[in-house]
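Okay, structure first, notes after.
For this view, one protein chain was removed and the others were kept in their places.
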Amino acid sequence: MKPRRLWRFGAPMIAAGAALALAVTACGGDSDGGSDSAATSGAGPNAGQSVAIVGYSVPKLAYDDLQAEFLKTDAGKGVKFSETFGASGTVSKSVASGQKADFVTFSLEPDMKRLVPKFVAEDWNADSTKGQITNSVVVIVVRKGNPLKITGWDDLIKPGVKIVTPDPASSGSAKWNILAAYTHTLAEGGTDAQAQDYLTSFFKNVVSKPASGADATTTFTQGTGDVLISYENEAIGAKQKGVDVDYVVPKETFLIENPAAVTVTASAAAKAFLTYAKSDEGQAIFAKHGFRPTDKNATIGTVEGANDPSKPFPTIEKLTTIADLGGWSKVNKEFFDADNGIVTKIENATG
Amino acid sequence: MSTAVEPASTASPARPRAARTATPGGARLGRGSGLGLGVAVLWLSLLVLIPLAAVVTRGFSGGWSGFWDNITDPNALRALRLTVVSSLLVAAINAVMGTLLAWVLVRDSFPGRRLVDLIIDIPFALPTIVAGLVLLAVYGTDSPVGIHLLGTEKAIVLGLLFVTLPFAVRSVQPVLMALDREVEQAAACLGAPPRTIFRRVVLPLLLPAIASGATLAFARAVGEYGSVLLISGGLSRTRVSSMYAFQKIENFDFLAVAVTATVLLAISLLVILGLDLIQRAAARRG
Partner (left out) sequence: MGSRRSARLVQRAIALLYVGILVLVPIVVVTWKTFSPGPAAFWDAISSQQAVTAFRLTAEIALASVALNTVFGVGLALLITRYRFPGRRLLSALADLPLSVSPIVVGLALVLVYGPVDGWFGKGLHDAGIDIIFSLPGMILATTFVSFPLVLREVVPVLAEEGIEQEQAARVLGASALQRFLRITLPIIRSALLYGIVLSLARSIGEFGAVLVVSGNVSGENQTQTVPLLVGERVQQLEPGSFQLAFLLILVTVLVIVLVFLRRDRSDRAGAVLADPVLADPGLADAEPGHAATVVTASDNVGLDDAAIDRGGLR
């Protein structure tokens, strides 16, 4: 071939070759298949097994830490992890649609119940914590320095306050937030009608409804809105990441309880991981990320990012729980039913 | 009139060549080519046609009433309105700026002209999420140039302009390049000022190319997702139809998605039809 022809052919060939080289080197450098480099030649009982974690968006960093620590234990040596995190409702329905999962954790119980009995065994909540793995409370996240001087829920319905809260259609976090907003009125001694009025004013101030709890934090961080309603641990996590926010723990708020379980097809490694996550060690890791442990007697060290790192989890004056409202089945129907739910109607009315 | 114009590929920079073509009816299918056609059609069906049919089917799985309910959902309508209005605006801007850019690239010459020609292709080839990140970096809250457009409709339009930049330019460029200057020169000899020459000699010849480029820009803009996702700021007023559809996918509300998708598909088909008509009209006009 003449030199010019060679060049004309050559340039795109180089491009293709570069791509190929990339693939080959990436292949060669990736012999582990994605598992953490900490797990090497362990001869643990679960070595070689894989655990697919599917979870709601908020605890991702906590689970990253849990995995790293678990891999150092005997039970965890040689285990391979994979993970998907997203809005609680979404990932739950994903598993129901066939996404592979061994360990599942959601923001609230109904997203777990959806998978029973086909994907999760009926006795998933028969243990001492009733299937719950972490707790938190709903807090109000504000811009650094709290420029709008928010002290509690009632400040949120003042005109001009722009609220960011996730979309209850996909996000579990959203439902906790809304219940907290609603029940604070009741906790103050108000009636159901007053609570609904509050919620209506609340939604009028909502400017953004991202798909998941983590998405909402990101949206807020990137500049949308004045306040973000979120989990206490999400607020702490944001501060740990260096985001310029503060958070207010309201006098009346709601107790968030997150379930976790293994699926019916789960490996022994997955079961071991669940045990680890619920153990003192695991709960301490959760606490480091701002989650309130389910065991009331657990020791909590300092938590970076909390309003007071030495006392990171203040007692709430008036804490409402889902049990107070009659459980999730009742609450889902009454509040979030697609046609007649109290919240659905308010959302439709306020656009 | 000799306007041997080259067939521009709108999805890509074009190559100027004479468009003398010759497919004298083509050959009839033999056994080998018949088989090849079968395989090709099968592949096209499995990859494209059947999935798209599934979308339309699911869209009507709730019957006409289900379809209607979902179309008239206020959130869906708002998203559609934003999508169509932004895309039309973008198409119009591209028609003007695309022509100007093509003109400058073809008729003008200055140092760096080829660099500009190259830069124009970048937004099209860029991964959409990267385009989105790029926009967020420049026009978000951390903007180093002090422009804050997060969550505004302006930002959506900006994002769409970014990714549709090459369409009109690449459509018009080859036509301009192959244009016979004789008529323009004759008009100039006869005393016509440059603006008139452009308006009455050149522009009519460019119109089909401009229209087709603008139409393709519109089609791309209507379906665009990744590049406008981040800059939209999560507000419902800046949620375009593709984002609305994705949200419904996250909720596994496939009926709602399918209805939106069917509407978007219908728009795409209209666009293709429109393009076809434009080209036939141009060919007829000769």
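We call the chains A and B, going by the order they appear; numbering starts again at 1 in every chain.
The rule is short, and it goes like this: a residue touches a chain if its C-beta (ideal position, glycine included) is under 8 Å from a C-beta of that chain, and two chains touch if they have at least 3 such contacts.
Every value quoted in this text rests on a predicted model; they were computed, and no experiment measured them.
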item	value
Chains in view that touch the one left out, judged over the entire complex	A, B
Contact with the hidden chain (one of A:K72, A:K241, A:K311 or A:K330)	A:K241
Options A:N46, A:S94 or A:T183, residue touching the unrepresented chain	A:S94
Residue touching the undisplayed chain, where the options are B:G151, B:P208 or B:G233	B:P208
Residue touching the undisplayed chain, where the options are B:L77, B:L118 or B:A186	B:L118
Absent-chain interface as seen on chain A, which is shown	4, 8-9, 11-12, 14-16, 18-20, 22-23, 26-27, 29-30, 32-37, 50, 52-53, 60, 80-84, 86, 94, 96-100, 214-215, 217-218, 221, 238, 241, 243
Contact footprint on chain B, counting only the chain that is left out	1-13, 15-29, 32-33, 36-37, 39-41, 43-44, 47-52, 54-55, 58, 97, 100-101, 103-105, 108, 110, 114, 116-123, 125-130, 133-138, 144-145, 158, 161-162, 165, 171-172, 174-175, 177-178, 180, 194, 206, 208-209, 211-213, 216, 219-220, 222-226, 230, 241-242, 245-246, 249, 254, 257-258, 261, 264-265, 268-269, 271-272, 275-276, 278-280, 282-284, 286
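Note that only the chains that are shown with their structure count from here on.
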item	value
Residues of chain B touching chain A in the complex	74, 136, 140-141, 148, 150-151, 230, 233-236, 247, 250-253
Residue numbers on chain A that touch chain B, as the complex places them	86-87, 89-90, 93, 97, 164, 167, 169-170, 207-211, 215-216, 219, 222-224, 351
